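Only one protein chain is missing; all other protein chains are in place.
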Amino acid sequence: MSFAHTTHENSASARAQKKADRRRERSENDLPRSMKPRPVTKTITIIILVFALIYFLFPIYWAIIASTKTPAQLTSSNGLWFAVPFNKLGDAIAANYSVLLGWTRGNFWRWVGNSFLYSTVSAVIGTIVSVMAGYATAKFRFRGKGITIGIIMGAMLMPAALLTIPQYAIFNALHLDNSMLAVIIPCCVSPFGFFLGRVYAQSSVPNELLEAARIDGASESRIFFTIVLRLLAPAMVTIFLFMFVATWNNFLLPLMMLSSENLYPVTLGLYGMVSLAVFNDRGALMMGALLGVLPVIILFLTLQRFWRAGLAAGSVKG
Amino acid sequence: MKWNKGCMTAIAAVGAMCMALAGCGATSGSSSSSSSSSSGGKVELTYIHRLPDKAGMTTVEETVARWNKDHPNIQVKAIHFNGNASDLIKKLETDVKAGNAPDLAQAGYAELPEMFTKGIVEDVTAEASQYKKDFAAGTFDLMSIGGKTYGLPQDTGPLVYFYNKAEFDKLGIEVPKTQSELIDSAKKAAAKGKYIMSFQADEAGNMLTGLAGASGPWYQVENDAWKVDTDTKGSKAVADVYQQLLDSKAATTYPRWDPSFDSALQKGELIGTIGAAWEAPLLMDSMADKGKGDWRVAQVGDWFDNGEKTGPDGGSGVVALKGCEHKAEAMQFLDWFNTQIEDLTSQGLVVAATTGQAKTPSSWSEFYGGQDVMKEFATANSNLGDFSYIPGFSAVAAAMQNKAADVASGKAKASSIFEEAQTTSVNTLKDYGLSVAQ
Partner (left out) sequence: MSTITSTKPKSAGAGASRKAARAVKGANSADGKDGMSVKQNKTKQKMSAAAKREERTGWMFMLPFVLLFLLVFIFPIFYAIYSSFFQQVATGGGAYGGGELVNKFVGFENFKYVITSHDFWAGMGRVMLYTVIQVPLMIISALVLAMLLDSFIVKHVSGFRLGYFLPYAIPGVIAAIIWVYLYNGQISPIVKGLAAIGINVDFFASNMVLASMINITTWTFTGYNMLIFLSALQAIPHELYEAARIDGANGWQIATKIKLPNVRGAALLAMLLSIVGTIQLFNEPQVMQTADPGISRSYTPMMMAFNTSRGFLTPKGDGPSNAIAIVMAIIAGLLAMIYAFVERKVNEQ
């Protein structure tokens, strides 16, 4: 495998992918007769794809419907449709919303905010340190490099949840448990982020450019912050997204670390409701679940291009 | 070396960010559970609880606000904990170690021994003894371990029998008085597709223990060693009755907190069930206004070799936590709070206080056909048998629940639940390094 690639690899691959999409959508008509799928193949393919789409979207659709229902309506009404006519839907939503805020004692948006804070901060720190380390191992020779890479890559295969219990003990000893740092620090470190940072640095930072900058008398840190980071910007978005989602989705870590309600991320807050035996406002909970994932979905939609380009780079190049 | 300031600045910035967050985390972490402090004769206390605080109830904060208004020198801050009992204990354990625990915390009677063993409660024998007269004798003792008191009782959870009188009348049955009557009536009702008993796997750990405990204790201390016997005559009777009911399909097996249980109530399929007193408003919730006015509360009959007695299921007090500096003030507040009968009743509690008569809330008496439910509960309260728990009972309850699920699906016999309780109880005590008499 060659790592000699053009400098703007990632944005280029993102563009190429867009082009490929367009071509794909057009290409059906261009295909020669021999390659045109037979109608039966085509029908089966479309049936499978649509069936899969229903499978993936149905629970979300159901959650939306359920979020408008009272506990009694959940069990008695048609599960596939709203229990009240459209003109009363607003009231039903408002009622469940206030039930949600009641159960969470007004903490709901605070939890969403906490999730956002934990995810953003740990992803920002995590991306920078991953890229720095990836760049170091890709472009510098130093003693202990091999073993360090080996250990970090080995950690990638370590079931991370197993570390949560001793992490809790250590943070407890440092009196850092039940604090924001208890969630943020462990989430800052991602061997997979390091792996991606290294792959990207290998492929998208040309040695010639570094040499030229050094000859011009630029310092190493200047080279990194002005040249390398710019070259790696698309890669950093990918790592950022990856770590953001990983932190947002993390459940065991906050479950172990946090005991103050005002520090909960939204996953833990909603789980806290479910874990109470007497809890039965499941419709309101569904509303919380939907509102709680909205920020991630928006992030996906707006940054989809980078996300996909990054996945491609990470999977193909290795 | 071309490593210059820029890079250092960046690292420093990341470091500073961490520090800032640490500060931020620390403040928001401790603000919720700041320790007691006094400034200029003013005492500040924090009290963490798990009471429902739902709409229509007098919330703890409202009650506390009244206290604060009248007691400018003893200011109390109430914190609600969102989670189950074991999560709260874990939190308190952490807080006590970190030295920032609240002063007062809700503690179930079943949990106090464990909290004591873990060293997170404070001895308040001297400060609490003067308030003994305000509470039912048995409940006050439940807040004590080895002759020392750690807090004051708040509510009790005697097991009672909830039933739909209209449906009973239709079937021509009454609340059974004896074991054989119970089984006969259950079979008679089941033949018509109605059920007057429920086997609830998810509540087995507490409810079956309570029912078995009505006739005698499981755990006794002799010469500083535990004598564990979960195979008492009460346990045998409970296992036997439920086994017969399950074998003849005369009891439902829906878990208590599953929607299927609610649905069975709403459809009028389940028309009678044993439950703790605190379930009265929850059952109203479950039924969503169906059967309103038809339901009644009765004492558990002599179904499990228990005679007149009944057993505990839940109920809790409030303990002082280790590090509480103002024990006298804390107990003074606590005695006041735990005797605010009207407020606590609105939370659905059957109070342990005996300073006044608890009035049945109007929504309850509407649902329970005008019955004075609170009076019925008070009777049940006075019928509570002696039953105390061991440190680590949560592990016993968890194991029993798991076994009960097998019993519900017919994979195990009801008696195996109590066998499981015996093994787990002994193991729990031994693992704690406590001595167990053979």
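Order of writing sets the chain letters: A and B. Residues in each chain are counted from 1.
To be clear about the criterion, a residue touches a chain if its C-beta (ideal position, glycine included) is under 8 Å from a C-beta of that chain, and two chains touch if they have at least 3 such contacts.
Since the model is a prediction, treat every value here as computed from it, not as a measurement.
Peer 1: Touch partners of the unshown chain, restricted to the chains that are shown, please.
Peer 2: Displayed chains contacted by the hidden chain, ordered by label: A, B.
Peer 1: Which residue from B:92, B:204 or B:271 sits in contact with the chain not drawn here?
Peer 2: Selected residue, touching the omitted chain: B:204.
Peer 1: Just to verify: which one of A:83, A:99, A:188 or A:284 makes contact with the chain not shown?
Peer 2: A:188
Peer 1: Take the complete complex as the reference. Which residues in chain A touch the chain that isn't displayed?
Peer 2: 1, 3, 13, 17, 20-21, 23-25, 27-28, 31-32, 34-35, 37, 41-42, 45-46, 48-49, 52-53, 55-57, 59-60, 62-63, 66, 74-75, 78-80, 128-130, 132-133, 135-143, 145-163, 165-170, 185-186, 188-189, 191, 194, 202, 207, 210-211, 220, 224, 245, 248-249, 251-252, 255-256, 267, 270-271, 274-275, 282, 285-286, 289, 292-293, 296-297, 300-301, 304, 308-309, 311-312, 314-318
Peer 1: Touching residues of chain B against the unshown chain: what are they?
Peer 2: These residues touch the chain not displayed: 1-3, 7, 11, 14, 86, 89-90, 113-114, 116-119, 121, 145-146, 201-202, 204, 221, 224-226, 255, 258-260, 262-263, 391-392, 394-395, 398, 401-402, 404-406, 408-409, 411, 424, 427-428, 431-435.
In the analysis below, only the chains that are shown with their structure count from here on.
Peer 1: From the C-alpha centre of chain A to that of chain B, how far is it in Å?
Peer 2: Once rounded, the distance between the two centres reads 40 Å.
Peer 1: What does chain A use to touch chain B in their complex?
Peer 2: Going by the criterion above, the answer is residues 71-72, 74-76, 102, 104-105, 107, 121, 125, 128-129, 172, 175-182, 184-185, 214, 218-222, 224-225, 259-264, 269, 272-273, 275-280, 282.
Peer 1: For a test of understanding, state which residues of chain B touch chain A in their complex under the given definition.
Peer 2: That would be residues 2-8, 10, 14, 17-18, 21-22, 24-26, 28-29, 31-33, 52-55, 80-84, 87, 90-91, 94-95, 97-98, 202, 256-257, 259, 262-263, 266, 282, 285-286, 288 of chain B.
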